[in-house]
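Only one protein chain is missing; all other protein chains are in place.
Lettered A, B and C in written order, each chain numbered from 1.
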Amino acid sequence: MDEKKYQQLEQQITPKPKYVKNCVAAFLVGGLICLIGQFVALFYISFFDFTERTASNPTVATMIFISMLLTGFGYYKKIAQVGGAGSAVPITGFGNAMISTAIEHKSEGYVLGVGGNMFKLAGSVIVYGVFSAFVVALIKTILVGLGVVSW
Amino acid sequence: MNKRGLLTFASKPVIASTGVTVGPLEMKKSPFSKYADKNYDDERCGLKTNEQGHAKMMEDACMIAMSKLDKTPADAEFVLMGDLVNEMTPSNFAASTIGVPYIGMFSACATSVSSLLMAALLTESGMAELVVAGSSSQHNSIERQFRYPLQYGSQKGATAQWTASAAGVATIIPYIEGAPIITCGTIGIVTDLGLTDPLNMGAAMAPAAADTFKRHLEGHGSTVEDYDLIMTGDLGKIGFELFKTLLDRWEFDVSSTFRDAGAEYYGKHPEFLAGASGSGCSASAYFSEVYDKLLSGVYKRVLLIATGSLMSPLSYQQGETIPCIAHAVEIQMK
Amino acid sequence: MTIRKILLLGFILVLLAGCSTSIGFKTVNTTDVDGQRAETLVKEDKRIKNAVILIHDDRLIAGLRVNTFERFKKRKIAKELSKELEKLYPEMKITVSADSKVLLETNKLIDEKNEKNYAKKMKKISSLVKEET
Partner (left out) sequence: MLSIYITSFIVGGLICVIGQLMMDVGKLTPAHTLCTLVVVGSIMDGFGLYEPLIDFAGTGATIPITSFGNALTHGALAEAEKHGIIGVLTGMFEVTSSGISAAIIFGFIASLIFKSKGTI
């Protein structure tokens, strides 16, 4: 049996992802996480000296704290199995990636294990975020310097 | 007739005893667990790391298998075993505790059968009176090596399999009456049909299993009807479906006698998706339920085909395809 | 967790979120300058839903809430208003913001009705807005 024929057969038999169901679940889970974040932000705006904009920092930190609890007690992966991208895309998913790696590599010690591996999954997000920010900001700064666009 | 990779054991080595240990999750969810010799309340078997727990499961399975024969490790000539973790360290540590001359075996999840075949060969050659063979896997340590950290949230599709925490060990001795005989076997050819999805290993392994199955039947001149049971290792629900489709195209009768350990391993629990995988999955199913049913005479002649995907995290991240292997062993009860 | 449970939870949260009162338009003026002009300016702007204006000493604070789909431009709206208010009251320190913090705090300040606190708290609100930029 040649490769192409088998891959066709494999495509036929392997069940397709349930696109609609997955998207609805991602929408609900992702939306819900953002909604909870909005309540947290409201809390910070009402009781502390944060404006809508500056409240986003403590909100993010709080969401990561919640993510830590959910990850540690083993609930986050259950949410992720239902929510898919709905749980991976919010900042809680970023937290989950770092926290789960930290817990996992505890057995190799706190320096080489936890310290050395924490960014194993989440590191790529930081790398791409920083590099793309660099490129975008550089282009914009040059364009502003040339007088093509303004800030 | 092409005799490549075919093994026939004229001296009729037998499986004298088996030892099977399973983890806590398998104890609760797996229908095979009722045949197991030992289970643990803790996924790390009360030890500090997952890998230590893994070694402990393997070691306990070996000791149980030998104790059933009233033997000690000092009586065994060889121990052949393997697992999936880096350089098979859990097996290495288990072997170091047992202290029997040791050969590490690696055929990924097909190690259960490959070690059994090598043990039969050693016995056939007259170099051994007692060989211990087996394989094991432990969910936590393997999941972390091949996929993501345990608590990492990633959505698994319907094709994903759950690595089983289990160890299965058999002791092989020269012919005695009343024990299942290893009559023949077939060593698989590495098959790679260009699949790359590490979360759909069943589909990648199915052609290897089908190829070995065909070669075994043609090489040893048997037919599907000769067997009471033809059991694949850990193809999972989707891989098993593909395997049967392939055989159907080659005009084998797949309506009955076929089973897959991986697809059945967690019963009807849907959260395990396509079923179980891991080298402990086939080993613990073969050396528990199948062995018991051979002994009790439910099965007279069985064909066990264990499949393994020979990939590493490195190879699939580099975009390589997944090469797969399948080994077959035929066991008869007179 | 099933989708149904998530839906239910989401629904409850949305319901809970609904329990907030509308503020409308409010103006409090403790000075002699004409506060009416500021109020009409804000009221006439159709993009603005709620507004609280507080004029005290040499400060004018306007907290705005803009319509849902105008929120994209809420910074621009606040800036525009700020410029117009500066024209109307050139001698005053003007703070205009569409941030709900400003609206909430100013509203709280007015509800407390303690004029002694006005100067101090108004300064603080202005500094919060400045800190952001």
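Basically, a contact is a pair of C-beta atoms (placed from the backbone, for glycine too) under 8 Å apart; a residue touches a chain by one contact, two chains touch by 3 or more.
What you see is a predicted model, and the numbers here were worked out from it, not measured in a lab.
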{"item": "Displayed chains contacted by the hidden chain, counting the whole assembly", "value": "A, B, C"}
{"item": "Which of C:K26, C:R47, C:R75 or C:K93 contacts the chain that the document leaves out", "value": "C:R75"}
{"item": "For chain A, the residues touching the chain missing from this view", "value": "17, 19, 22-23, 26-35, 37-38, 40-41, 52-53, 56-61, 63-65, 67-68, 71-74, 83-86, 88-95, 98-106, 110, 114, 118, 121-122, 124-126, 128-130, 132-134, 136-142, 145, 151"}
{"item": "Footprint left on chain B by the chain that the document does not show", "value": "23, 25, 43, 50, 139-140, 143-144, 149-151, 154-155, 162, 165, 271-272"}
{"item": "Hidden partner chain, residues of chain C it touches", "value": "10, 13-14, 17-18, 20, 22, 65, 68-69, 71-75, 98, 100"}
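Following the convention adopted for this analysis, only the chains that are shown with their structure count from here on.
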{"item": "Overall pattern in which the protein chains touch one another (line/ring/star/complete/other)", "value": "line"}
{"item": "Most distant chain from chain A by Cα centroid", "value": "B"}
{"item": "Centre-to-centre distance between chain C and chain B (centres being mean Cα positions), rounded to whole Å", "value": "69"}
{"item": "Centroid spacing, where centroids are CA-atom means, of chain A and chain B in whole angstrom", "value": "38"}
{"item": "Averaged-CA centre spacing for the pair chain C and chain A, given as whole angstrom", "value": "33"}
{"item": "Set of chain B residues in contact with two or more other chains", "value": "none"}
{"item": "Per-residue multi-chain contacts in chain A, two or more chains", "value": "79"}
{"item": "List of chain A residues in touch with chain C within their complex", "value": "21, 24-25, 28-29, 31-32, 35-36, 38-39, 45-46, 49-55, 78-79, 82"}
{"item": "Residues of chain B touching chain A in the complex", "value": "48-51, 144, 148-159, 193-195, 200, 203, 207, 238, 241-242, 245-246, 271"}
{"item": "Chain A residues touching chain B - in the complex, by the definition given at the top", "value": "1, 3, 6-7, 9-10, 13-15, 17, 22, 71-72, 74, 76-77, 79-81, 83-85, 87-88, 93, 96-97, 99-101, 103-105, 107, 121"}
